[in-house]
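Single-structure report; data block below.
One protein chain is absent from this view; the other protein chains keep their places.
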Amino acid sequence: MNSMKPSMALPTVNSKHLCAAGAALLAALAVVSLLTGKYPLTLEGLLAGDEMQLRVFWNLRASRTAVGIVGGFALGIAGFVYQTVFRNPLASPDVIGVSSGASAGAAAGILFLSGAAQVTLASFAGALAAVGLALALSALDKAGRHSTIVLAGIAVHSLAQTVLMCLKLTADPERELASIEYWIMGSLNAISGYSIKGNLILCLLCIAVLFLMHRQILLLSAEEGEARMLGVSVGRLRLAVLLAATLTVASIVSLSGLISFVGLLAPHGARMLTHRNDAGTMLLGGLLGGIILTAADILARSVSSVELPVSIFTSLLGAPFLIYLIVRGRKET
Amino acid sequence: MFRKKPKKLLCVLLVLTLLLSLTACGQTTAEDTAAATTAAGAETEAAPTEETQTQAQTEAPETGAPEVAEPASSYPVTVTDQAGREVTIEEEPQTLVSGYYISTSLLIALDLDEKLVGIEAKADTRPIYQLSDPALLELPSVGTAKEFDLEGCAALEPDLVILPLKLQSVVESLEALDIDVLLINPENQELLEETIRLIGEATNTSDRAQALLDFSAREEARLAEELAGAETPSVYLAGNSDFLSTAGDAMYQSDMIRMAGGVNAAAELTDTYWAEISYEQLLAWNPEYIILASDASYTTEDVLTDPNLAGCQAVENGSVYQIPGNAEAWDSPVPSGILGSVWLSSVLHPEICPQEDSMAVIDEFYETFYGFTYSEQ
Partner (left out) sequence: MSFFTVSDLSAGYGGRSVIEKLSFHLEEGCVLGILGANGSGKTTLLKAICGILPHGGSCALEGIPLDGLSPRKLARLCGYIPQRSGISIDISVLDVVLMGFNPQLGLLEAPSPKMKQDALRALELTGLAGMAGKNYLHLSEGQKQLCILARTLASGSRLLLLDEPESSLDFRYRYRMLELLRDWTAKGRRAVLTSLHDPSLALNYCDRLLLLTGPDTCRLLLPGSDPLEKMEKELSLIYGSISLHRCRERNGAERLVMLKEKEEEINAGRDENHICG
């Protein structure tokens, strides 16, 4: 019956309604996240101003929740930007080497520096260095084609992987190697209020910039020549947009370690729901990212007596959702 | 039309991700089971060992050296190594290669360091070699467990090669060259004791091997006796890589804490290898002591100044210590492992086990088996 009236099968909900629903779900998950954890918090204790409970609540529980929401949101937005700019639905932060650069940086930090803050810094620097190198390499192509950036990204990605392999080889298997492996799997277990402020502020700033530049991002999705004749300085604008997207990813990933699948899946899901690329869809992509990561983190800290890598759950939650969307899409067309 | 292709690709990608995540889960479970098994094994073993210890104590109250000499191995001798292989050694091996730091340390304790012709890589990171026999540092390296140098090892023409179980894959090649190989797997106290007996028998040093075992048994019994009835403070053992990684009840380190008269704060974690926890969990456990692994990549200062740990008993009281690693990492299954408990008992119960007494035991151990005085280093 649906196939008879394809246009009717598309629900009349617009992106506004979807965003409202997404925001409500995210808010509900945030509440659950605030209530889930190993330290026994009580409402009475918090209201009575128990110093320890308040500290755990604000410094640990609330910070972790904030990173889950903002981090997922950032990954969703960045994924939306990468996929649009590269006109490739499979594009993700790895296309231009962000994740592998961050991993190599974190590994170097674990080996040669000490302390969580320095590892965060090293992985942040690694991500930026990788993307900087990829963009510099692509600048060698005077025509400035998208495909050159993707190729340069693949080259840098492999290079960063090699660096990572070398670092792993020199790592002490008992401590450093374990650290590197665990970092790559990603977790929000070490998040605390003391370590996240700078990253969160940077991340939110970049997200704001990306939203303001939404119109330009759509222009970049046209062919290079076409975009140029629409008055777009393709090279410069693309550099700015990719840098902003990279900074959002790097600021989160350097705190949490790699988080798989959110950046790919969230914007894709949003597009499949709205069939658009407007700002509302971008927002919805961010909300979906936040929902997936927050839900995954709640599971990562509660299903077992120990902390589990969050990426396991982002994949386990995300994959069925995407399959559902694909199946739904098949029915519609 | 052309939107279909990416969707197909996505499907493939999804399946791959699912498979990957499943594999990841599978691995964790495998490790869990392994750890759990070893735990169960260790506990059942505990009872009979204690008896032997009391016996050993009454017989030899002064030193750990045995009064009754073990019968010397008569060659050819057939032993079963820790991979379950039967190995027949035709005559007493005169040249040895050890591809694992635990077996190298054991061979020093068995006074066989003179016979070593090759050892594992990165020997310079093990202070015990420098302290007991600096000549070991000059020996050719046969590589690591990850990158074993098969040719280099064969070139040394050793009579016997001792390798960790991880290097099982190179055994066939060495045997084809007529070189005897023993695989060892000293993952916990019980397996370590088996390793000590195995190597002792294969190298005709069973008496010294027994002395080593007796020393540990004697100290374990002494601690049990002295600390009987004492309070058991909760101890959080912070792992090598990160102080949010800790040892669950199933692990060697947990036994070390128990023998030293403490309770592992992470005892509720029964199902894992090294486990990652959160700050919240650590604050909820609120341990009285935080003990850092001897190879920790961070310092006690880092823990004491971490603002996230403010309010935790151990940090408030300054009860954060690191297991000394001046000679060996006592929190790993090395022959000197019992010294970890000896040292920790003085940290947790200084009034019952004064530090001088513990230092005397440590000195005695190294003087007897390694030929140097620990406290003078």
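Lettered A and B in written order, each chain numbered from 1.
Here is the rule we go by: a residue touches a chain if its C-beta (ideal position, glycine included) is under 8 Å from a C-beta of that chain, and two chains touch if they have at least 3 such contacts.
Everything numeric here is computed off the predicted structure, so don't read it as measured data.
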Original post:
Which shown chains does the hidden chain touch?
Top reply: A
Subject >> Omitted-chain contact residue, chosen from A:I77, A:L111 or A:M213 >> reply: A:M213
Subject >> Hidden partner interface residues of subunit A, rising order >> reply: 84, 87, 142, 212-213, 215-216, 218-219, 221-226, 228-234, 271, 274-278
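As a convention for this text, only the chains that are shown with their structure count from here on.
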**OP:** Measure off the straight-line distance from the CA centroid of subunit A to the CA centroid of subunit B, and report it in whole Å.
**Re:** 40
Original post:
Okay, in this complex, where on subunit A does subunit B touch?
Top reply: 37-40, 51-52, 55-56, 59-61, 64, 88-90, 110, 114-115, 169, 172-176, 178-179, 182, 185, 187, 189-190, 192, 194, 260-261, 264, 268, 301, 304-309, 311-312, 315-316, 319, 322-323, 326, 329
Original post:
So in the complex, which bits of subunit B are touching subunit A?
Top reply: 6-7, 9-11, 13-14, 17-18, 20-21, 24-25, 145-146, 239-242, 244-245, 248, 268-269, 271-272, 274-281, 283-284, 293, 295-298, 302, 307-308, 310-311
